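Only one protein chain is missing; all other protein chains are in place.
Up next, chain A:
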Amino acid sequence: MQTICEFDRLIPGRGVAALLGDGTQVAVFRLFDDSLFAVANRDPFMHANVISRGLVGDRGGEPVVVSPLLKQAFSLKTGVCLDDESVALEVFAVEVLGGEVRVGVRAEAEASA
């Protein structure tokens, strides 16, 4: 897991992008209820790193982020694209520790837990 910023830096209802050590880009979102989600930042349709700048909300109760380019919705929980289920964003582990937000690859986080 890697620290990316202070929790207070995140605006409720918006996302930020973080650059991991290996060059991976992760989009991290803080929702209005202060829950956190992290998914890959790369839009699988247009291949630009912009997911962090999408709007969040819900579709039928499922928390989603909507790509700012062509507006496909992705589940924040599973990364699956609700408009084309053959496409998904990688989901990352995210947590708050001592007021700081940390993200990491799922498998890694589970192994260390």
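To be clear about the criterion, contacts are C-beta pairs under 8 Å (C-beta built on N, C-alpha and C of every residue); 3 or more make two chains touch, one makes a residue touch a chain; residues count from 1.
In the analysis below, contacts and distances are computed from a predicted model.
J.: Absent chain per UniProt: "assimilatory sulfite reductase (ferredoxin)", "Oxidoreductase", "Urea ABC transporter permease subunit UrtC" or "Glutathione-dependent formaldehyde dehydrogenase"?
T.: Missing chain, UniProt protein name: "assimilatory sulfite reductase (ferredoxin)".
J.: Identify the residues of chain A touching the omitted chain, counting contacts across the whole complex.
T.: Residues in contact with the chain left out: 2-5, 9, 11-14, 16-19, 23, 25, 28, 31-32, 42, 46, 48-50, 53-61, 63-64, 66, 68-69, 71, 73.
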